[in-house]
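Shown here: the complex without one of its protein chains, the others still in place.
Up next, subunit A:
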Amino acid sequence: MRKTLSTAGAGAGAIALVLALGACASGGDAAGDENVIVVQTNWTSSQAQNKPLFDAFEAFTEETGIEVKVLESGDNLNQVYETSLLAGEEADVLLVGLLEKQLDWAANGAVVPVNDYIDEWGIADRIPADALVDWTDTEGNLRAFPYSGFTWPWWYNTELLAQASVEGVPQTTDELIAAAGKLRAAGIAPVVFGGIDWSGQKIFLQLLEAYLSEDEAKQVYAEGGVCENPKAMQGIELLIELRDAGVFVDGIEGYTADQAQAAYLDGQAAIAPLGSWAYPGASEELAAATELGGLPLPDDAAYEQPIAYRGSTSAGWWISPNGEQKIDQVRQLIEHMYGNEVIKGILDEGGVIPVADFGGDTSGVSAPLLAQSLTEFPERVEFPVMPDIYVPADVSNPMYRATSIAFTPGTDAQTICSTVDEIYAAAQ
C-alpha cells in the first residue's frame, strides 16, 4: 500500500511540476506584434565580437520604443527558417551570410528582394558596386542588404620564417617551395589549413583559379568541366607541385579548419590561410610577428601578385514576408544598423569588417591584424573571384571530399579533376 501511495505521490508531484514549468515561459506571438521585430541570426551572443551588435539593438529599442527579439541559431539557421516560413511564423528579419541554401531564397520567395528598399532608404550609395553584384541573383533580385564582409589572407609567422633562415615572406611559388624546405629542415610545419573541410575547399579553388581569368573562374565554379579546361588543369598541376614538394604539412588531407587554426595560433606551423574571424584569437606576440599576404604564384599565372580572398557575403540583412508586413519598423532598424556609430562599433570593438563605406577611418581599430588587413594587406595581394556565390549549393559540401582527395599524396591531376566533375554531374 505504501508503495502504491508513493507511486501516486510521485505521479502527482510530476504533474504539478509539469504544470508549473508550463506556466513558466511563454513565447507569445512576437512575429505578429507591430512593436516587436524578430531578428534571426547566427551572430550568437556567446561570441564576444558580437557584443556591439546586441548593444546596437538595445540602443535601437531605447531610441524608437520598438523591441528587438533575437532568435539565435547555429549552423542550422536556414533549415529552421525555412520550416517556420512554411508555418507563416518566420522571423521578420535575418542577419546571416550568403551561401548554400540562401543563394536561392529570393528566387524561391523565401525572402523579399530589397532592390527598391535599398534605394529608397538611401543605403545603396554606401555599398560598393561589386558587393551589390555579389548579392544580386541571376534573376536580378538583390537578395539582402550587404552588411559585413571578410578578408582571408595567408598568415606568415615572420619569427618562425626567420628561425628557419627564410628571408622575407615568399612572393613566388619557387620561393614558397624553398621556404617550406627550410622550415621542414628546422622542424617547423610549413603551410597548414583544413584539408578535409570548407577551409581546404577554398584553398583548393584558389589554386584552381591561379591561371583562370575572372570570367573563366566564374564559369568553372558554376558549371564544373575542370578536366576539359586546360587553365584549370594548370591550377591542379600547381597544387600537385606544391603538395609533392612538401609545402603543406604532413597529413593535410585530414586536417580540419579548427586544427589548422590551432596549429598556427600555437606557433607549430609557420604559414596558414585564415579568415578575418581568426584575428581575435591571435595573441599580441603572434599578431606582431604575423604578416598578412597571399598565395604566391608562378610567373605565368593570371595574377602578378600573390592572391587572397575577400568578400562581402559574411552577413546581410534579409527581409522575410512577415517583415514586409511591418516594413516601416524594419526600415527604422536597418537604417539604425547602417548608422555610422553602429558600423564603427562593430568594426572597432567587434572586429567585423563592414561592407558599407565607413569613411576609411581605422583609427579606432585596436586589433593589430584587423588594422593590417584594412591598410597594408590590400596593397600586397590581388583578389580573385570568391567561389561561394558561384559554386552551386548542391556541389559545395560534396566538394570537401574532392578537396581531401586532391591533397592526398599520390593522387594525380586526372583523378582530382574527374572527382570534381563527377560532383557537378551528380548535382545536375
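By definition in this document, contacts are C-beta pairs under 8 Å (C-beta built on N, C-alpha and C of every residue); 3 or more make two chains touch, one makes a residue touch a chain; residues count from 1.
What we mean here is this: contacts and distances are computed from a predicted model.
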Name of the absent chain as recorded in UniProt (options "NADH-quinone oxidoreductase subunit H", "Polyvinyl alcohol dehydrogenase", "Asp-tRNA(Asn)/Glu-tRNA(Gln) amidotransferase GatCAB subunit C" or "Transporter"): "Transporter"
Per the touch definition above, residue among A:T83, A:N108, A:N340 or A:Q414 touching the missing chain: A:T83
Touch with the omitted chain, as defined above, among A:W121, A:W198 or A:Y303: A:W198
Absent-chain contact - pick from A:L71, A:A222, A:L374 or A:A427: A:L71
Sole contact to the chain not displayed, among A:D266, A:D361 or A:D394: A:D266
Residues from subunit A at the interface with the omitted partner, ascending: 3-4, 7, 11, 14-15, 17-18, 21-22, 24-27, 40, 42, 44-47, 49, 69, 71-76, 79-80, 83-84, 86-87, 89, 198, 257-259, 262-263, 265-266, 268, 275, 277-278, 281
